[in-house]
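To start, I am sharing the structure in question, which I have written as structure tokens.
Note that one protein chain is taken out, while the other chains of the complex remain in position.
Chain IDs A, B and C follow the sequence of writing; residue 1 opens each chain.
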Amino acid sequence: MSEHIVSPKVYVGIFLSLMVLTAATVAAAYVNLGPFNIVIALAIASVKATLVVLYFMHARYSPKRTHMVIIAAVFWLAVMLALTLSDYVTRDRDMAADTQVTKVS
Amino acid sequence: MHRTGELYGQFETLEQQKESAALGMWVFLSTEVLFFGGLFMTYTLNRHYYPVAFGVGSNTLDLKLGGLNTVILILSSLTMAMSVWASSVGKRKQTTAFLAATLALGSAFLGVKVIEYKQKFDHHLVPGYHFQIDYRVQHPAPNDDPKEIEAEKEELSKAFAEDPDLNAHAQLYFSLYFGMTGLHALHMIVGAGMLVWLIRQSMLGRFTPTYNTPVEMIGLYWHFVDIVWIYLFPLLYLIDRHR
Amino acid sequence: MDRPTSTRSATAAVYKIPQEHYLNSAYGIRSWLLTTDHKRIALLYLFSVTFFFFVGGIFATMIRIHLMTPQGFLVTPETYNKLFTMHGVAMIFFFLIPSIPAVLGNFLVPLMIGAKDLAFPKINLLSWYIYVIGGCFVLYSFSTGGLDTGWTFYTPLSSVYSNSSVTPAVLGIFINGFSSILTGLNFVVTIHTMRAPGMTWFRLPLFVWAQYATSIIFILGTPVIAITLLLVGLERMFHLGFFNPALGGDPILFQHLFWFYSHPAVYIMILPAMGVISEIIPTFARKPIFGYSFIAGSSIAIAVIGFFVWAHHMFLTGESVYAALAFSFLSYLVAIPSAVKVFNWTSTLYKGSISWDTPMLYALGFIGLFLIGGLTGLFLACLGLDIHIHDTYFVVAHFHYIMVGGAVMGYLGGIHFWWPKITGRLYPEFLARVSAIILFSGFNLTFFPQFILGYLGMPRRYHSYPPEFQDLNVMSTAGASILALGYLLPMMYLVWSLKYGAVAGPNPWPSTGLEWKTDSPPPTENFLVTPEVTWEPYDFETRPDLELDHIVAGKLPAPAHGDD
Partner (left out) sequence: MQAQFPLIPEQASNFAPTVDLLMLFIVTICAFFAVAITAAVIYFFFKYERKHQTEIGVPIHGDVRLETAWIVVPLVLALAMFAWGAVVYVDYRHSPGETLDIYVVGKQWMWKVQQPNGLREINEVHLPVHRDVRLIMASEDVIHDFSVPAFRVKMDVVPGHYNTMWFRPTKAGRYRLYCSQYCGTNHAIMTGWITVMEQGDYAAWLSGAAGAEANPLVAGEKLFAEKACITCHLSDGKGRAPSLNGLYGRQVQLADGRTVTADDAYIRESILQPNAKIVAGYQPLMPSFQGQLTEEQIIALTAYIKSLQNESPPPTGAGTAPPSGKK
């Protein structure tokens, strides 16, 4: 942790941005954008999370190894989600349509 | 290892001690990311399978309460950040005040959560043998708005037409809702406990500009819990509001 | 035999156990149960993992005895299923995973990097208590109805159909997970922030690199299995349906989440053993390790790539063909860093000054068994071949070659190698060599026939089998009895050596690491003066302080394999 002291003004600014983004995400949810609803919701959430990490959690002023830890966590989470989903989303387009696994509900 | 003043015996310098604590906390949070990650994975796959049931389940949540909680939690993150600032510039009273505000906001969040859980309990939306997605429209309370019930009934009958096994799939949504918000709330409770300890330490004047590591570390934890909520809010409350 | 004996008698004459060290700094049960000394915590772990090793070992013995006849004559099917399940759970979660990291790693990481302790000594103690609590839950499960789901806990068998004591077991493993996480966290922070002056990253012993790689898996993998098994427990308790197809859940998702951790967990078991071997070989070949940076880098590569291969356990679940292709490809990639290590160890021996001390025999055994274990992994990663050998005894043989042949040989090799450091005394060399050879032969006789059984099609986890498989099963059981002897023998002579072993001195081999620069056993604070590292790792040339002459003063050089 560096000795960098973030001024309260920055904190308040971040807080206000987070509020605006929260309003935006709620507003966006009421508009039908098809598959893009989830994309926008996650994009806004990620911007909010990034702001919190960078300023509230001082990651912006932290040593490189902190950045590495953050990147590792996000990367591993992405690996888990992406590789698991790689199984499920490619099942429908299997090269062998007849061995395709269908969900029986 | 014995402690001399602010320095624990295994460390050579305060700087080293602080660095270690910060790295340790970040590493711990990376573990937490993957811990919640298992739930997020389960959520993603099931939402992929059962979009209708997840939409229906999501729409039964009270967006006003969820939104209020989002505001409360982000505000608590602000007060937490302010207490870190106050402690690092040596403003003891303000440190304590901001910590207390954080604790109060955290408790408010949990209070709202209790109200929400209670609602779900009343509407038989807690997973288990009594789970019934259309319980509320079957047994409306006297003070329920009949128009609202009518609208919900219509939505449910449409959903049942699309997904005959809606009840089971909506139950999955609520299992995840309670699983994720429950685990999040558990983290809040742990955080609140640590805040109580911090407030006490702060009142005793333990924190100085050279030594405010506990405030910073618990701050990191608190912000992390905030981030989890930042994702949970759209994923749980805002799936299908445009319908 | 002559040479080591001569070394010993010389050292015994020269050295005395130091007046004050971590073992006698305080007495009484409280001084152990409330200790924050990483060395004492390592010993607490040593006792507890040994306990679980014998629990698992008893189950294994019963399994092998049962399988001597095709019908299986010892126990009922229910009991048999519980035996192999509890064998797996005890061995994997409570012995193999904590063995090297929590025992040797705890003891050695601070010593090797020149620190007084781990960064968070109290958390270190906490993680032992968490381990014990998790262990109690699991023992409770074992003793109240047992556990019959297989250690893999596949749903919906575990979440719906099993009538055994599943909930306490999954809670126990969930709890135990936090012990792993906290150990890993402690190591990562310690290695980052607590290194002695001059101990740069590329001067770190390879054992420390291996621990670092292992810690990555602890931190990023363990939470996933923790939450997954918690969900299984919740499913059982509250009738939820995350993985239950009858309620809309997906049982294959469980396998994805389970193997996301449990495949890398294999590397948790083998990486530290590789680290041990990387310490032993240069010491007893008296030369720098060949390709230091490649071995260090391959540890990290294994830890990272090891996370991308998990679904190779699921090629026949109906997984997407595309995903299967990707996972098979990635599985072959993770083989490369392991190959790099083996080639480097072999090259280290070239033009060395090799002695045949027990740790070196274990290292030799490790290379042989790990080669077979690792290479048979290539068979299983091969999509076309996996169709036939998946879920047969071929798999059983393969992972025992890795986990017992690799991890346990590495663990025992490490225990012997650092025994003088831990206790201040030497083990009896002759017995130790004999038992290393017994272990090696018993192991091969037990598990090699299982490769053939597997290719012939004998499925795993069968309490009875067709009569044509009997010969090979009997062979395997015979090997197991030899193997059991090989495990009991070290137990006995190591305990014996606590009192009667020759005094070792600070650096009996001698070896180049920082841990050998302090007393044996080390003082509580590890180093009386903070050491400063000025030499490159495994460098014997520029190290007059190793006192090669001193150790053998007045003794005749003798052929190294004089006892053969």
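Definition applied: contacts are C-beta pairs under 8 Å (C-beta built on N, C-alpha and C of every residue); 3 or more make two chains touch, one makes a residue touch a chain.
Here the structure is a predicted model, which means the values were calculated and not measured.
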Seminar exercise, completed: Out of C:Leu171, C:Met274 or C:Ala324, only one touches the absent chain, namely C:Ala324
Exercise. Touching the left-out chain: which of C:Ala339, C:Val434, C:Val474 or C:Leu489?
Worked result: C:Ala339
Problem set entry | Touching residue (missing chain; options C:Leu364, C:Leu445 or C:Val533) | C:Leu364
Seminar exercise, completed: Listed in rising order, the subunit C residues that touch the chain left out are 3, 7, 77-78, 81, 148, 150, 152, 154, 156-157, 160-162, 245-246, 250-252, 285-288, 290-294, 315-318, 321, 324-325, 328-329, 332-333, 335-336, 339-340, 342-344, 346-347, 349-356, 364, 367-368, 371-372, 375-376, 378-379, 381-388, 390-392, 452, 455-457, 459-466, 468, 471, 539-541, 548-549, 551-552, 555, 557, 559-561
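Keep in mind that, in the parts below, only the chains that are shown with their structure count from here on.
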Exercise. So which one's got more C-beta contacts, B-C or A-C?
Worked result: B-C
Problem set entry | Junction residues of subunit A - those touching two or more other chains | 65, 72-73, 76, 80, 84, 88-89, 103, 105
For this session: Enumerate the residues of subunit B that touch no fewer than two other chains.
Result: 19, 23, 27, 30, 34, 37, 41, 45, 49, 165, 169
Exercise. For the complex, which residues does subunit A have touching subunit C?
Worked result: 65, 72-73, 76, 79-80, 83-84, 86-91, 93-96, 99, 101, 103-105
Problem set entry | Contact footprint of subunit A on subunit C as seen in their complex | 192, 216, 220, 224, 245, 248, 250, 252-253, 256-257, 260, 307-308, 310-311, 314, 318-323, 326-327
Problem set entry | Residues of subunit A that touch subunit B when the two form their complex | 1, 5-8, 11-12, 14-15, 18-19, 22, 25-26, 29-33, 37-38, 41-42, 44-45, 48-49, 52-53, 55-58, 62-63, 65-66, 69-70, 72-74, 76-77, 80-81, 84-85, 88-89, 103, 105
